[in-house]
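The complex appears here without one of its protein chains, the remainder shown in place.
Let's look at chain A:
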């Protein structure tokens, strides 16, 4: 795995992400500053980490989405390269047009910072092959604006094409409004683009990868990506 983690001013989860990737893939990821106009040669995974790029000014992720490095990411994604956006990274991918829809203020207005359960909707993608379809995992969330919304047509397309990969649910996998922490349409926690190579998700799998964190449910996502890339190589 030759991962590149994008770094914007105000991002604060890039070290957690680097640690998780190193731990699971054995390879140190490259840190790529937002003003760069290209990605390191041979990059096979771009990660847009969480945090508060540009202090969430204007709209979450709006300014980072227009940074010079994002043109390189768009080219890379257009060629089928894998992109993972977590939390603010998901917001940045939506703002950049790499993913449809938008992340609105949480329906109950509160910043939510605790563990949640996610149902993995399918296992036949690079981002979920480390899990079984229907498996429930526990990972933390930490966001004020994670309420995924899109127009009806887009939601219908996402559902019809099986592009919702992660959904908020109860500990035993029930998806309902009681467990839809931020009011997201269809309890959406993570989606992929139409080609299936760009994933955005609000929760932080990188924060549940070691025993000391109290849970290792996030490992499957990175292990799956590493497997996928090894197989492709």
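Definition applied: contacts are C-beta pairs under 8 Å (C-beta built on N, C-alpha and C of every residue); 3 or more make two chains touch, one makes a residue touch a chain; residues count from 1.
Note that in this section contacts and distances are computed from a predicted model.
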Looking only at the UniProt record of the hidden chain, which name from "ABC transporter permease", "Phosphoribosylformylglycinamidine synthase subunit PurS", "Phosphonate C-P lyase system protein PhnH" or "Cytochrome c oxidase subunit 1" is the right one? "Phosphoribosylformylglycinamidine synthase subunit PurS"
Given A:59, A:122 or A:186, the correct residue touching the omitted chain is A:59
Looking at A:21, A:150 or A:198, which makes contact with the chain not pictured? A:150
Hidden partner interface residues of chain A, rising order: 58-59, 62-63, 66, 95, 100-102, 104-109, 149-151, 183
